[in-house]
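Quick one: the structure is below, questions incoming.
Part of the complex only, each chain left as placed.
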Amino acid sequence: ENFFNVYDLEPMAQKVIPKGAFGYIASGAGDTFTLRENIRSFDHKLIVPHVLMNVENPDTSIEFDGDKLTSPIMLAPVAAHKLAHVDGEVKSAQAVHDYNTIYTISSYSTVDLPPVTEALQGTPEWFQFYFSKDDGINRHIMDRVKEQGIKAIVLTTDATVGGNRETDARNGYVFPVGMPIVEDYLPNGAGKTMDFVYKSAKQKLSPRDVEFIASYSGLPVYVKGPQSADDVERSLDAGASGIWVTNHGGRQLDGGPAAFDSLQEVAKAVNKRVPIVFDSGVRRGQHVFKALASGADLVAIGRPVMYGLAAGGRTGVKQVFDKLTSELEMVMQLAGTQTIADVKNFELRDNPY
Amino acid sequence: ENFFNVYDLEPMAQKVIPKGAFGYIASGAGDTFTLRENIRSFDHKLIVPHVLMNVENPDTSIEFDGDKLTSPIMLAPVAAHKLAHVDGEVKSAQAVHDYNTIYTISSYSTVDLPPVTEALQGTPEWFQFYFSKDDGINRHIMDRVKEQGIKAIVLTTDATVGGNRETDARNGYVFPVGMPIVEDYLPNGAGKTMDFVYKSAKQKLSPRDVEFIASYSGLPVYVKGPQSADDVERSLDAGASGIWVTNHGGRQLDGGPAAFDSLQEVAKAVNKRVPIVFDSGVRRGQHVFKALASGADLVAIGRPVMYGLAAGGRTGVKQVFDKLTSELEMVMQLAGTQTIADVKNFELRDNPY
Amino acid sequence: ENFFNVYDLEPMAQKVIPKGAFGYIASGAGDTFTLRENIRSFDHKLIVPHVLMNVENPDTSIEFDGDKLTSPIMLAPVAAHKLAHVDGEVKSAQAVHDYNTIYTISSYSTVDLPPVTEALQGTPEWFQFYFSKDDGINRHIMDRVKEQGIKAIVLTTDATVGGNRETDARNGYVFPVGMPIVEDYLPNGAGKTMDFVYKSAKQKLSPRDVEFIASYSGLPVYVKGPQSADDVERSLDAGASGIWVTNHGGRQLDGGPAAFDSLQEVAKAVNKRVPIVFDSGVRRGQHVFKALASGADLVAIGRPVMYGLAAGGRTGVKQVFDKLTSELEMVMQLAGTQTIADVKNFELRDNPY
């Protein structure tokens, strides 16, 4: 089946994913106010195109941390790819390798670390950390992460407890598969609710945890969660090497701002001291463009990858990245920009309406 | 039947409450603009979560006026609980005892004072006063109130006349039950319209009435109705011990502001001189959070309790409080707060969209 | 049949008025943006109720120009009452007499001046003037107007050409009845389109016309149309005795402001030098309240009267005024005001959302 934009993939995926799992992937917290604002908020900033500019050879590629990537579009950590495809993370990793960008493996991956790294064949990999209450286990996980040559650790801080996912509650949803990476603190994950899963992890995170991961692993730590200047400072003071602006795709706290609206404030606070990753609600090339022009260095996608994986496996995921890239390229040209550096210097117009 | 949030209870209650009584409970005044704004207005303020904060042991409990309460969520005065359940206020009082918070009994309670106080078993009780035109009757009512050990009197000032409840008019609704507490000035309440009921009470309230109640009863008086700085001053000057910000659940004046929007101004005016109670439109833990962060000390609920009472009696009411509490707890953790004191110090972000 | 608010009357009237005539009455110009904004705009200002105020004896009555009126709610000039009732203006005049307020007779009345004046039995009457191109005719009309003891002349200035009434065009609507008052310049009005009617009148109005009417008739002249400070000055300089803020019920220029939004600016410009009449979109007591609190001295209604006339004749029109009056009374009490003077001093809150 053909798709013409990333939205098209959601109903396609819905046909092949069982109801409970689809609900878990697609829905958000509470009244889904924040979920809906995530997409709507991109209209708060407008791209005023610049004409008579050199745009013949648009180039979406970037160099990041020594790697040449096809574009700044990367994979956000998403639990349990097996919900979307029987081979789970292996297929999405192959696709990310095909496309050539950063892959973030979730602690709740349904495939263990080594086969994912192998599928990536050298494509840069990051590890998203859901902490154990037991530091021995945390050290053991980090040892394994380093063994894989993983390049950065992402500490998710906005999920200290599971969000109020009513769709899951209504569906009586439980995880149908286990999570090998965190098996030491969460054995037999299959059959567990999200709440149970989150409760197994350490909820009480503090700046000291950032320091601990940074110093034990020696890897750059990205703090995933800050949406305000305060949190940026606390994270950087604790030794973070990067800030990941997100609201977890509207899955955690409902009644909070769209992540794109927070990005404006965070970027000002970071002031180019460290790289910024942005996610939540990205469905269009113009969204990527607006995020970059608002201060993001990398733009991550979550649900679209799961939908592509369900609808078309390795090819499907690759096509999601390709589609966003070609849309981005078109927007770049129409906006009068030719490189990602141009985009990052582009000034958006506020939409007062 | 199961419910997943407080909204779910409304249709459940609608099935068991007769049409006229349900209309009386659920609907609002005029074009229901103010009623609808009550809920919508919570989106005017946003919770920007703070990460890397200590949130492991969230505690919703507070101490208020010498009592330790499970949370700052309390019961607003609601007339005629028998509309929702054959045992009326007795059941809701038992539930409030089970949960442990403040119970406000309405002058238009369909159960007399003593059995309600008994059902509360020492749980703090307040009395909402609809004044008689006859001060002898008022004194007699206050004597009885004090006999029950009631801790405060709430003077409702925004119902000097019944609101324009068109649903009631269309349904030809009359009260099917009498109101024992005010029997002296409103005998045979059963069969009467709301308009008749309101007209029996004293409409011409003045600061002197606040003084009179305060001095005669010796109890703290909460003025229920101020939505502006002016009214705060007039109330405090008259001897009020607390301000209750409300628009009566959108049942009185249509075309006025959402109570939550007024709370911002009132809190500034009160400036912590006396406690603030807030109600109107609270349906979510995030609403409670936002009200507390905007200056409320206690947050009251009206309709949800009637729906819980209809759908599940004593257990139903208890579950309403429990559901809001667990939502509040989750929001507190996700926002990076651990105590109600933290919540009250939390700064919300204006939503400019 | 029963009605519970003024909106209810529209579908009731639609059942008894032929399609073409109903379309003429109900619809507006162009995309009906301005028509819809007229009602919606009342939400731009909010009534923050004041509590603990003396409200026991609300009094909507006013004295205006030596007459004691039941309320500041009056009748706007509306053409062709016979579209709504076979006896036309006679019935509406009787009703206005019953209620006791100002009646404005339109130049396009379908009943001649004397029977209307007679039906009013001394109730104050104003005459709305659609000018002839022939000043002899204009003098003759004014002579007749003065003979009736009419107290003021309203010069309509916003209908120099008929608005873009597409509903009329689609319905192929023509006036089914003639207009006796203007027979001298518009004989055989029956069978004519609105456009034809407007074209028969003098389109080129100027400040000199105001002067001419004022000096020839010796009556106070209300200029119906100014929505800006400029137009207020031009009207007053020309000798106007009052300003009538309106957008003709959204029937003339589409794409302009709601009349209520313009009232704010006009009131500031007039600065109490002359009385202000306001109309367009008034359907609720709270609308009357908000208009008075925004600077209007009199609030006129158009369509509601036609609907009442169609649905219930003399009684129907009376009930429209009664309904708005009882709503106004209720709003006054709930807002903490007792007299129209209180209402006019009441400060509304801006609605920033």
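A few points about this structure:
First chain written, first letter: the chains are A, B and C, and each begins at residue 1.
Going forward, contacts are C-beta pairs under 8 Å (C-beta built on N, C-alpha and C of every residue); 3 or more make two chains touch, one makes a residue touch a chain.
Since the structure is predicted, the reported quantities are computational estimates derived from the model, not experimental observations.
Each protein chain is a copy of one sequence, and the assembly as a whole in this entry counts 4 such copies (shown in place: 3).
Please note the rule applied: only the chains that are shown with their structure count from here on.
Taken as a graph of touching chains, this assembly is arranged as a line, each chain contacting the next along an open chain of partners.
Chain nearest the geometric middle of the protein is B, using mean C-alpha positions. Between the Cα centres of chain A and chain B there is a gap of 42 Å. One inter-chain figure worth recording: chain A and chain C are separated by 60 Å, centre to centre, where each centre is the mean of the chain's CA atoms. Shown for chain A are the residues in touch with two or more other chains, of which there are none.
If you check the complex, the residues on chain A that touch chain B are 30-31, 33, 41, 44, 157-158, 160-161, 163-164, 166, 169-170, 203-207, 209-210, 223, 225-228, 230-231, 234-235, 238, 247, 252-257, 261-262.
The touching residues of chain C, counted against chain B in their complex, run 4-5, 42-43, 46-56, 284-286, 289-290, 327, 330-331, 333-335, 349, 351, 353.
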